[in-house]
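Note that one protein chain is taken out, while the other chains of the complex remain in position.
This part shows chain A:
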Amino acid sequence: MPDQLLFAMEVFLNGLMAGVLYALVALGFVLIFKASGIFNYAQGVMALFAALTLVGIMEGQVPFSHLINAVFGTEVHHFGWHLPALAAILLTGVVMIVLAWVVNRLIFRHLVGQEPIILFMATIGLAYFMEGLGDLMWGADIKKLDVGLPQGINLWIDETTFEAFGYGFFIDNLDLWATGIAAALVVALTIFSQYSKQGRALRAVADDHQAALSVGISLNFIWVLVWSIAGFVALVAGIMWGTKSGVQFSLSLIALKALPVLMLGGFTSIPGAIVGGLIIGVGEKLFEFAIGPLVGGATENWFAYVLALLFLVFRPQGLFGERIIERV
């Protein structure tokens, strides 16, 4: 096989893996959008916040230590313990649930019935707030996150492909794990929303708020539930991205990467988020591989948006989105 084709195949596979990670973030968006019609820009910052909290709890950092030190002139930094990863993940999950409750209580309860675009802007404000809060609580330095997921080249794939084609593919173990976990997450979410009582209530709310209210479903409970699930998805995404590239500010920018994924797949479709993520992941990697060198590289910055933009011109509701019907 010619080398170029082999390289392209490797790029394709890595694109698929990156796409899974995009899809993971996009999934959180879709969940909240379906249940409450809120387009949650803060999803990326939630992932950052979750990862920061996770590292902070694992390392036993004192929250707000910088602030406390600055105000009272003390020198506190660490509690002096190291928690195992699983316990820290559970604790972070609790934090995300509390966060979901607070966000609903303080913000979205007061904005019921507002225009979607107002809600969108409120989430941008929330994103800024949480960005500041996360940095203030845990410090803005780049942190390493290690919850025990394997990293580095997958030797088995490397050897197998080397024997088959004479060229070993470089696939990161972490990406394989991420793919597996994302798949498990999607299956779990699907089962939850199809077969559990709360899942059915959730779908009812997504379908029609007022009808759901009239049959006795508590909107408040459902919204807290949905934000908690989105917080959990953000935690998973935060763990994956944090392990991959360190817990830092740029983690929150993956939200921006998830937006074209959503546009492509449609805001209301879980399969759409997955397929959209894969298309964007593969598309931008292949484009960078084929066209990037000709135009100066770094096309990954914009390719996804332009692709989604062109796509939307032909199909405004995305691949799997519900058809938009407008009436006067």
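By our rule, a residue touches a chain if its C-beta (ideal position, glycine included) is under 8 Å from a C-beta of that chain, and two chains touch if they have at least 3 such contacts; residues count from 1.
The criterion applied here is as follows: contacts and distances are computed from a predicted model.
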| request: From the list "ATP-binding cassette domain-containing protein", "Fumarate reductase subunit D", "Molybdopterin synthase sulfur carrier subunit" or "Amino acid/amide ABC transporter membrane protein 2, HAAT family", give the UniProt name belonging to the chain omitted from this structure. | output: "Amino acid/amide ABC transporter membrane protein 2, HAAT family"
| task | Using the touch definition up top, pick the residue from A:Ile97, A:Met121 or A:Ala204 that touches the left-out chain. | result | A:Met121
| query | Considering the whole complex, which of A:Leu5, A:Leu111, A:Ile142 or A:Ala188 touches the chain not shown? | reply | A:Leu111
| request: With the missing chain put back, which residues of chain A would touch it? List them for me. | output: 39, 66-67, 70-71, 107, 110-111, 114, 116-118, 120-122, 124-133, 135-136, 140, 256, 259-260, 262-263, 267, 295-299, 301-302, 305-306, 308-309, 312-313, 316, 318, 324, 326-328
